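In what follows, a structure is listed as structure tokens, so that the remarks can point back to it.
Missing here: one protein chain of the complex. Every other protein chain is in place.
Coming up: chain A.
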Amino acid sequence: MSQPDYGDISKNGLWHNNPALVQLLGLCPLLAVSNTLINGLGLGIATTMVLVGSNISVSFVRHWIPKEIRIPVFVMMIASFVTNTQLLMNAFTYELYLVLGIFIPLIVTNCTIIGRAEAFASKNGIIPSFIDGLMQGIGFSTVLVLLGALREFMGQGTLFAGADQLFGEWASVLTIHLYQVDQSFLFALLPPGAFFALGLLIAGKNIIDKRLQSRAHQTTQVTSAKPEVS
């Protein structure tokens, strides 16, 4: 078996096969929780923890599980990791746990996790699976944080509001009031704004991809020095 390329795995998780922007998985928590940057970051970290844990353990036991029962076993392992993450958040980030509420147990229904377990971890070694889980998690978290920042900024004119819920009391100084609003911009804070913002992010990614592609195309044209035929 050929050695998997960690660079490719990372690029896939972060960009080419980003769970939120390309696979469009896990949209329910993505759209519901991304109303502030900190909420997005909190759920992103929790999801990444579960992804890494489930990927490693699925990869570890992949030779012992008959393929007929692999899905129930994966679901059970993921559920266990989610519950443990929930307990940890309840213990160490209690305020954030209260804010995220039902969306922590709902990580179990995030298709990214079972998707990576099935598509990657059950076919690859432990270290590649770890990298894949981590990178997919970071890819998902990045989109959550971007979306959260965008909506928080447009909706209430702040960034890092509620940072103390995640990092403790000292972090309340991190909150940045960029501008004062009398009436917060509801569209950004409510779910429709989330769909809209996610759409913009996906469009942005596609534009960048297209630019890169056409540049690569031009380079090949220059090097091969073919006349353009339209």
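Some observations on this one:
Here is the rule we use: a residue touches a chain if its C-beta (ideal position, glycine included) is under 8 Å from a C-beta of that chain, and two chains touch if they have at least 3 such contacts; residues count from 1.
FYI, contacts and distances are computed from a predicted model.
When the listed names "Ion-translocating oxidoreductase complex subunit G", "Electron transfer flavoprotein subunit beta", "cysteine desulfurase" or "Simple sugar transport system permease protein" are checked against UniProt, the chain not shown comes out as "Ion-translocating oxidoreductase complex subunit G". The chain not shown here is touched by just one of A:V22, A:V73 or A:L201, and that residue is A:V73.
Counting the whole complex, the residues of chain A in touch with the unshown chain are 35, 61, 64-66, 68-69, 72-73, 76-77, 79-80, 83-84, 87-88, 90-92, 94-95, 98, 155, 183-186, 189-190.
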